[in-house]
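Worksheet for the structure shown next.
Left out: one protein chain. Kept in place: all the others.
Then we have chain A:
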Amino acid sequence: MSFKHLFMKSSFVKAPIQNGIGRYVGQLQRITVKFCKEHSDSKGVRDFIENQVVDFAKQNPGIVVYLKPRRHRAPHVKLEYLNGETEILSAKCLSERELRQWLEVARGSSGEPVARLRKMQHTDRPSIQGVWTPWTNVPPQTNLETFPSEEGYRAPQREQTATEKLRELFARQQEQKQLTEETTGTS
């Protein structure tokens, strides 16, 4: 999601108290439709009321539907959710179909204000094996060490030093010498 919204808050993915695990509680509790009986702005709302509102109320027994005619006012729908949030949906010049679709959106909504999601995933169990700590995978003998340790943390000598090379050379030479002495001594 973009970061360019000045007034949009950010949040993480969440569901209202484990909703949907075991049972589902619809979060939309009440809709109040205000419309005008005469003006053409309310045409779509009037059509919705005429054709669909009874079915909508029957299909969603958890949602209370109020209808309030208001003379010469722009039509709108007030959506009230279980968490106390309210939302005003302007229905001005909406068609019947569009209004129905917006109500479907509201029906599935948790009522939380629209926010930029900081992460697209969430888990209550971040790790099965346990989250990392500074003491994870540390060899247990570290507990018995006293710091600073003199020898244990020196850089390893990877190549043979000149001293070692010389010693090896000398040892080989001595061996050779001994061998020749033995052979000459026996023969």
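In this text, a residue touches a chain if its C-beta (ideal position, glycine included) is under 8 Å from a C-beta of that chain, and two chains touch if they have at least 3 such contacts; residues count from 1.
Everything that follows uses one rule, which is that contacts and distances are computed from a predicted model.
A.B. asks: Any idea which of "Ubiquitin thioesterase", "2Fe-2S ferredoxin-type domain-containing protein", "GINS subunit domain-containing protein" or "39S ribosomal protein L13, mitochondrial" UniProt assigns to the chain that's been left out?
C.D. replies: Answer from the record: the omitted chain is "39S ribosomal protein L13, mitochondrial".
A.B. asks: One chain is left out of this view; which of A:S10, A:Q59, A:Q101 or A:S149 touches it in the full complex?
C.D. replies: A:S149
A.B. asks: Have a look at A:K37, A:R97 or A:R167 and name the one touching the chain we're not showing.
C.D. replies: The single option touching the absent chain is A:R167.
A.B. asks: Would you write out the residues of chain A that touch the absent chain, in ascending order?
C.D. replies: With respect to the unshown chain, the touching residues of chain A are 130-135, 138, 142, 145, 147-149, 152-157, 166-167, 169-170.
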